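A single protein chain has been removed from this complex, and every other one stays in its place.
Up next is chain A:
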């Protein structure tokens, strides 16, 4: 139905859709968890915050799991190289994410304050650490990861955990934290008691996070434009060729990550959306237009993630020590048969998922109040 080139571009875009889907849905859960100890000061307030995401966070998290599965199915090289390379960072991420479901479910099982406070901090770790690690990982993808492939296409990674935390990667990590905290704050403004202390604090944190998002995104953009970062393809890639990364030749070239915008000016939509969304979120929070601020932060997330993808196209994971091992859209995918089949499956299942997810959100629509928390036996 589609040729190999089209299928690869579609799956590259779908990878973006899954990552954005994850960041827009589970992103506010992560943001809410990172803000939890600060926006809510006593048990009733914390339970209100937790229950604002309680019924829906679990479904949101599946975007992450499905994203992992989809990378495996469509981009097996990326799945194999990145997760084994970022090995200890992945462990950190998984350990933090494991704390989260347990924190949500087990916190309310016992009334004593020390127990609950421990789980509050576990939830904080389960929100903050993943947000940071995701950003740091994206930073390292932009910088290139220290891996090389041998002739059997086995990947060797020559770096450690601390090597990931370079200044640029940290900046990306903080951007990710700020962006998701903003998203969490805008979620809280329309899910908790209006005008209450939590609502007030969420607005303040949200406004600060919006400004930080703008500054860090701009800072990252400046480094990408003027810093020593970027990769350039020397050979002409065959978009219909079989997936073997070693057949592409790549060179490290400063400024290469902005060359796409000169070639295809329409791609500027992405960074503009990133900035515009954050501005909209800031204005929305300030004037109390809550739904616009949530929409704004969702647009900001979409724009920022799309910016990364479009800037790097066709690269997905360049190598910093052996540029010729770099993974691109044209050399790291599954076969056309698998991509086609997975596209068919996704085209059927994803709309169904969206349908019942919207229904679930609709059923749970409305603010959660401290009074609800005190009386509803189903709440955490």
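Everything below uses one rule, namely that a contact is a pair of C-beta atoms (placed from the backbone, for glycine too) under 8 Å apart; a residue touches a chain by one contact, two chains touch by 3 or more; residues count from 1.
Everything below uses one rule, namely that contacts and distances are computed from a predicted model.
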Assign the chain not included in the display its UniProt protein name, restricting the answer to "Carbohydrate ABC transporter membrane protein 2, CUT1 family", "Cytochrome bd oxidase subunit I", "ATP synthase subunit a" or "Deoxyribose-phosphate aldolase".
"Cytochrome bd oxidase subunit I"
Which residue from A:62, A:208, A:237 or A:269 sits in contact with the chain not drawn here?
A:62
Residue of A:1, A:262 or A:337 in touch with the missing chain, whole complex considered:
A:337
If the hidden chain were put back, which of A:77, A:257 or A:315 would touch it?
A:77
Name every residue on chain A in touch with the hidden partner chain.
54-59, 61-62, 64-66, 68-74, 76-77, 79-84, 87-88, 90-91, 94-95, 97-102, 104-106, 109-110, 151-157, 242-244, 334-335, 337-338, 341-342, 345-346, 349-350, 353, 356-357, 360, 363-364, 375-379
